[in-house]
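Below is one structure, written out as structure tokens; comments come after it.
With one protein chain withheld, the remaining protein chains of the complex are depicted in position.
Going in written order, the chains are labelled A, B and C, and every chain counts its residues from 1.
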Amino acid sequence: MLYREAGQFKTSYQADGQIFPILQDRIALLAMLAVAVVAVPLLASPYVLSAILIPFLIFSLAALGLNILTGYAGQLSLGTAAFMAVGAFASYNFILRIPGLPVLLAFVLGGLSAALVGIAFGLPSLRIRGFYLAAATLATQFFVVWCLTKIPYLTNYSTSGVITAQPIVILGYAFDTPDRKYLLVLAVVAVMALLAKNMIRSNVGRSWMAVRDMDVAAEVIGFRLMRTKLLAFAVSSFYCGVAGALYAYAYLGTVEPEAYNLDLSFRILFMIIIGGVGSVLGSFLGAAFIVLLPVLLNVVAHSLALPTSVASNLELMVFGALIIFFLIVEPHGLARLWQIGKEKLRLWPFPH
Amino acid sequence: MTEDAQMQMNEPEAHFGAVSTDGRRPTGPVILDLKNISLSFGGVRALTDISFDVRQHEIRAIIGPNGAGKSSMLNVINGVYRPQQGQIAYRGEVRKNMDCHAAAKSGIARTFQNIALFKGMTVLDNIMTGRNLKMKSNFLMQALYWGPARREEIAHRIKAEEIIDFLEIQAIRKTPVGRLPYGLQKRVELGRALAAEPEILLLDEPMAGMNVEEKQDMCRFILDVNDQFGTTIVLIEHDMGVVMDISDRVVVLDYGKKIGDGTPDEVRCNQDVINAYLGVACA
Amino acid sequence: MQKEHETFPRRLLAHGQVRPGKTAFREKYLGIWQSWNWAQVNDEVRALACGLAALGFQRGMNLAIIGDNRPRLYWSMLAAQCLGGVPVPLYQDAPAADMAYVLENADIQFAIVEDQEQVDKLLELQSLYPHVRHIVYDDERGMRHYRQQGLLSFASLQQMGRAWDQAHPGFFDAQLAEGRGNDNAIILYTSGTTGKPKGVCQTHAALLAAGDGGAGFEQLTDKEDILSYLPMAWVGDCLFSFAQAMSAGFTVNCPESGETVMTDMREIGPTYYFAPPRVFENMLTTVMIRMEDASAIKRRLFHYFMDVARRCGAQILDNKPVPLADRLRYAAGKLLVYGPLKNVLGMSRIRVAYTAGAAIGPDLFRFYRSIGVNLKQFYGSTETCAYICLQPDGQIKFDSVGLPAPGVEVKLADNGEVLVKSPTLMDCYYKRPDATSEAIDAQGYFHTGDAGLFDVDGHLKIIDRAADVGRMNSGAIFAPNYIENKLKFFPFIKEAVVFGHQRDEVCAFINIDMEAVGNWAERRSIAYSGYTDLAAHPAVYGLVRDCIEQVNADLAAEPAMSDTQIHRYLVLHKELDPDDDELTRTRKVRRKFIAEKYAVLIAALYEGKASQYIETQVKFEDGRSGVVAADLKIEASKIYPAVQAAA
Partner (left out) sequence: MNFFFEVLIGGLLSGVMYALVAIGFVLIYKASGVFNFAQGAMVYFAALTCVGVMDKLGVSLWIALPITVAVMIVLGLAIERVVLRPLVNQPEITLFMATIGLAFFIEGLAQLMFGAQVRKLELPIEDVPSQYLMDNYNILVSQFDIMAAAVCGLLVTTLALLFSKTRVGRALRAVADDHQAALAVGIPLQRIWAVLWAVAGIVALVAGLLWGARNGVQFALTFVALKALPVLILGGFTSMPGAIVGGLVIGASEKLAEVYIGPLVGGGIEGWFPYVLALLFLLVRPEGLFGEKIIRRI
């Protein structure tokens, strides 16, 4: 309805292949970015920033990572939190042990470490698929958390097993307040989302989707299954690793390995199911949904004066029911709903 | 053309020569030579001691009743299955341990009996996947979508567009293939195989399940591919009319054994073939 | 520059100097809109012209152009003109046999064609008409094996031309300078409902006068975009995509293929648009069909705002006073319905849209105007460069074709025939002095063959072909087209042929619109197996009866026409088809041919039979032929008493 596409013709492949080919979409995105960069830090309270927006962005990044693996490359993973943990603890150790290492570089190294772990645990994917693979990723989950608890070196011999993330200082500028942290996370997430989108619209992305949709055919036309799957594991784990590092540095501050438990893995899986499997946008929508839902339920429970135990159990039930609901009603999640809505707007007043 | 016109055609005033009706390229030397191929799955024999060859630029058909081992034969050629016995010489070289990736790399492309398109992707993206072996830039460059990676993507897009133009599927280039009718999906799958610019194209029942008009179109495309790009084509097809029309030579399989090989006319009159498959004697 | 030296090549040169970087042509090819600016077009045309010269194309020769709308074919027209030759565009979907006459008549030695299909047609004719010496083809697909002499690809022609240009410096400019305004610029063959087609020779001066006149009338600038998808051999495309484009220097956009015209239209979003009523009608039909599937809320919204638009849309477009409440409603409708609708149809950016070539239904016309598309009618013919009458902004009437265009003099003959004197008048019919003198009288008036009348505001109203106008036995005027058009305005009726000349009653053949009626039937779960089956269905007859009775009621309200109400009718068992010679290529009814072919049916209608069996030969698209047979039902319809004119 709001779209006026007539006259938006493309005279080059570059224009035709851009991420947002429709002018109105580009305007909307720029407006959103402007709000996120300028208005939000000015207007949002520290609580909103640090309890909602920062975790939202970090979870979006983790969900994006999982989506690359599960949504695009079709390999189900239940070990997202493990890769996040690797990212976080690796970054911690790099900063700790290499004096003067820039924080952003440490995050990248943390991500790369996660990528290595991802490749190692992705190896079984060459032989096994489906549930068996899901089980293999569960092994990652248990193994990584076990390592982090059992190897004191990794937590710098902290007696409680808890580490305290070092302050984030980039080029002498300290990211110590919620709004600064928010802007840092926003920048990282925006850049990485862009990179992800680029991969997806290039040959790498097509190779992932080809393997997902029909692996035999993918092999026959020349994609190497091993390389494709491992790359998906590596890239996905890298994203999760960076998200894990941000989770520790920009959100929690002090972290224990148990923060990256199976529950977190499931939460991120839920984000992509609800948000949309195989959609970059879906990762964000899903993260927003899962972050906001407890907040909303809390408000409801509060107003009904329910005891917290009841509220937390209700939350479990609502999560569970929502997952089933989405799988039944809209297996492609919020992103598909968004897409349908957009398509309707583009074709308005026609139904199709 | 009327009789009248035909007579006039020979008159010297005509500036144009006769319109060549059979403009096909002449077939070249043997490009693919299969010798004594045997293949079995856990004791079940799928192919038994099969030998035949394929010449450059030719259209070679494989026919036979269901379960004759036709698809297995294609799978052997493009490295999906490895025969227990026999050898395959491709372009004069005996292949060893060829897997399907190596086959793709050496210029063998194929389509599948049950369409094996990537359902979640658009027509254009499906065709682009066919060009993956020709893409050189690494994934980091692709992530940045900058410089050589973008130029490469655009260069291949042009190639993909040429195939879209060739197959006359411009109107659906951005449609997800899952939404297309069967006949168009078959065409897109041909497009994906063509995108690899193959030397040999293996087509597994390219016209199965199509109506007459779609079959005609597909025949035209196959002949055009063969002609325009000089692609050698090996195809499995059940429609005898089509096979006899477009193929240069035909191999007939039955229960994993070769029972006939030759030009369509020879095969049509081969008694074994008639008994096993055609059922009708030739006129 | 002196007026008499004005030619299209000179215009091209001027555009190359005035607006070299401005886009002149776009073509969707390989997925994107490939563009050429005026400087490039100058260069391309020059290479092309020199190539033609190298092949031996000379001043005074004719160049056949056959194919879909492609920039290269438009350039070919210019290239021929540069050398003082005359382009002759042919209908690209005509079978070879139909092309033969034109090739022969226009002494075609050179042809530039789109693709293998057209080459094949020309080669097929080669033995009969061996004077076609050179065929240049644009699309090289499938041409690898053609070894015939004289076949040349477009690219190699241009290459040849560039070499020739180098070897003969000054040749091209000299040729261009030799051009005069009264040289022939183009020959357009009129399809003609009777007899062989006639080649209409238009001079540069005439065609430019039409182009400049139209461009000036609408203040067209080089910022316009037009979508060129109508046959190049039709005067409409010649005027809009060639003459006016060359006059104003705007951009001509060529769609990717026949199937993608609608999507391409949406992408380009033309600012200036021309289509025959049939196209507008198809568009409206699709709109209505698509809206049927919409949710109830959306449908109600749509109908509510369409009512608002009907009430005040046209007035708002014409800047007439409208109550504030309606203005507000219309503004809301613009946001919710009209804007999006125009967007989906690719009409958002349209400043002016024209229709002509046939009568347009009032509902259809009002629909587009009410949603804010400035749709207007004009009147013209091939012989006048489609330039006789235009509807000025703010003076739009659905049943007239507007005021005489600037520089055009229009008068009516005693029998009502429209006579025209204009600078855009053709030079002659090619090699047909007899026909020329028949069409243009001694005073220089062109006899259009249309019967018309002026209304009180001086607007011309066309009622029928002058030749078709007949008389009933009662003496009343019988204008068959007038009645047929009224019938065809109903979406369910695709074609109608009425008979009544020298009869006591009017009877009609009806062709239903397969898409619209098919849809209608589906919604009522009426099963049918094809056109013949559907056409014979009693419910469909009922549908047709309603339409005919409404037309009768309409006719009864017009004093001069009330005697020509339809008494009996039948729904034909097959669609009238140009391939069966029942329609012209421009889909006009070949009245006489039909009357002869279906004489039994006519006899049955007038004999009052209840049904009649008929078998008809038909040609299928692939060239095979077959027989369609049916027992056609004949029905009578209600006749209304004549209404006395109130004033």
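The rule is short, and it goes like this: a contact is a pair of C-beta atoms (placed from the backbone, for glycine too) under 8 Å apart; a residue touches a chain by one contact, two chains touch by 3 or more.
Keep in mind that this is a model prediction, so the values were computed, not measured.
*Asks:* Just name the one of A:G7, A:P124 or A:P294 that touches the chain not displayed here.
*Replies:* Residue touching the absent chain, from the options given: A:P124.
*Asks:* Would you indicate which residue among A:M1, A:M226 or A:L314 is in contact with the undisplayed chain?
*Replies:* Checking the options A:M1, A:M226 or A:L314, the one contacting the hidden chain is A:L314.
*Asks:* With respect to the chain omitted from the figure, which of A:L194, A:V216 or A:L252 is a touching residue?
*Replies:* A:V216
*Asks:* If the hidden chain were put back, which of A:A6, A:L269 or A:A301 would touch it?
*Replies:* Considering the complete complex, A:L269 is the one touching the chain left out.
*Asks:* Can you name the residues of chain A that touch the chain not displayed here?
*Replies:* 76, 124, 127-128, 130-132, 134-136, 138-139, 142-143, 146, 149-151, 216-217, 262, 266, 269-270, 273, 309-310, 313-324, 327-328, 331
Just so it is clear, only the chains that are shown with their structure count from here on.
*Asks:* Roughly how far is chain A from chain B, going centre to centre by Cα mean, in whole Å?
*Replies:* 43
*Asks:* Measuring centre to centre with CA averages, how many angstrom lie between chain A and chain C?
*Replies:* Distance between chain centres: 57 Å.
*Asks:* Please list all residues of chain B that touch 2 or more other chains.
*Replies:* Each of 157-158 in chain B touches at least two other chains.
*Asks:* Where does chain A touch two or more other chains at once, residue-wise?
*Replies:* In chain A, the residues touching two or more other chains are 13.
*Asks:* Could you list, by residue number, the parts of chain C that touch chain B in their complex?
*Replies:* That would be residues 29-31, 120, 123-124, 126-128, 130, 132-133, 141-142, 144-151, 256-257, 259-260, 263 of chain C.
*Asks:* Under the definition above, what is the set of chain A residues touching chain C in their complex?
*Replies:* Touching chain C from chain A are residues 1, 3-13, 15-16, 346-352.
*Asks:* In their complex, what parts of chain B are in touch with chain C?
*Replies:* So the residues of chain B in touch with chain C come to 1, 5-6, 8-9, 11, 13-17, 19-20, 23, 124, 157-158, 161-162, 164-166, 168, 170-171, 173, 224, 227-228.
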